[in-house]
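This part shows chain A:
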Amino acid sequence: MLSVEGLVVRYGPIEAVRGIDFTVNRGEVFALLGANGAGKSSTLAAIAGLVKPFAGRITYDGKPVSGLPPETLSRAGIGLVPEGRRIFASLTVAENLWLGGAAHGSTAERQQLQKEMEERFPILGERARQKAGLLSGGEQQMLAIARALMARPKLLLLDEPSLGLAPQMVEKVFDLIAAMRKEGLTILLVEQNVPMSLQIADRGIVLANGHIVVSGTGVELLHNSDVTNAYLAA
Partner candidate 1 sequence: MEVFLQQCVNAISLGGIYALLALGLAVVFSIVRLINFAHGEVMTIAGYAIWLALLSSVPVVAAIILGITVAMLASVAMERIAFRAMRGASVTSLLITSFAVSEIVKVLFQNGISARPVPIVLPAWMSGSINMGFLTISVMSLISIIVVAVSLVALSVILTRTTLGVAMRAAAEDFPVVRLVGIKANHVVALAFAISGALAGVAAVLWVAQRGSVDPLMGAAPVLKAFIATVLGGLGSLSGAVLGGFVVGAVEVFLQGYLPESVAPYREAISLSIIIGLLVLRPDGLWPAQNVNRS
Partner candidate 2 sequence: MMTKLTAKLAAVLFGTTLLAAPALAEDFVIGVTAAQSGWLATYDQPSYAGFKFCIDEINAKGGLGGKYKAVIDVRDTRSDTAEAVKVAQEFADKKVNFIVSPADGDPTMAMGQITSPAGIPTMTFAGTAPILTSVGEFVFGSYPGDNQQAAVLGAYAAELGYKTAWLLKSPDSSYTMKGPEYFGQVFEAKGGKVIGEGSFTLNQPDFSAIVTTIKALDPQPDVIATWAWEPDFPAFIKALRGAGVTTPVMGADVLDTPTVRGLGDVVNGIVHTSGGYPEPGSKHADFNARFKAATGMEADTNYVVNGCDIALMIDAAVTAAGSSDPKAVRDALANLKDSPGNMSNFTFAGTDRMPLRAVVLAKIENGQKTFIRRQLADPATMPKP
């Protein structure tokens, strides 16, 4: 579904991603792990079109997509739940959801989907008319995910969805990821919570300083001491 070859991301002189290759298969959960500053978010940003790759190829659904603008990629089915949630705080919860689906499907379909989201995340239904900035951190995370789902993505990029959440909330997020996979969504997951993400992931890679240091199935990585080392090394 998604293949990344020789991806390099630069911010001026800083090289955040230094030539990585990986492939994500349709319907799987693929984990992207690594210490702070390893280049995880930069990789997702390049896939979603937020930054232009300095070098490398990204292919989605068999078509080259590197360097396309984010709106085109979104319309092609790539959704990103960005790091730090980045919900529209001054908009209402309902407006956030509405915008999520604004560029996708007919009005009727959007209304239907919005209703589904409000059923799936009851809190979002209850607080529909409230400013999104007033939601709790966990609720905001739900909103960020729901907003991305409103675009009916085929590939969902999740950047640290469990960050800063209470254990209960974390579990809820992982349940949600499992449920989404069941619905046929392909998920590229960046997480700090290594054990939980590797339990759910089909496959994954670990980044350090912009390079891939280990790759394998979720189970393999779970038992690989290099993974823990990669975190300590940073």
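One rule holds for everything that comes next: contacts are C-beta pairs under 8 Å (C-beta built on N, C-alpha and C of every residue); 3 or more make two chains touch, one makes a residue touch a chain; residues count from 1.
In picking the candidates, the idea was that all candidates are chains of the complex that A comes from, given by their letters.
Bear in mind the structure is a predicted one, so any value in this text is a computation, not a measurement.
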- prompt: Number, please: which of 1 or 2 touches chain A in the complex?
  reply: 1
Query: How about chain A: which of its residues touch candidate 1 in the complex?
result: 48-50, 69-71, 74-75, 79-80, 82, 84, 86, 88-91, 95-96, 98-104, 133, 147-148, 150-151
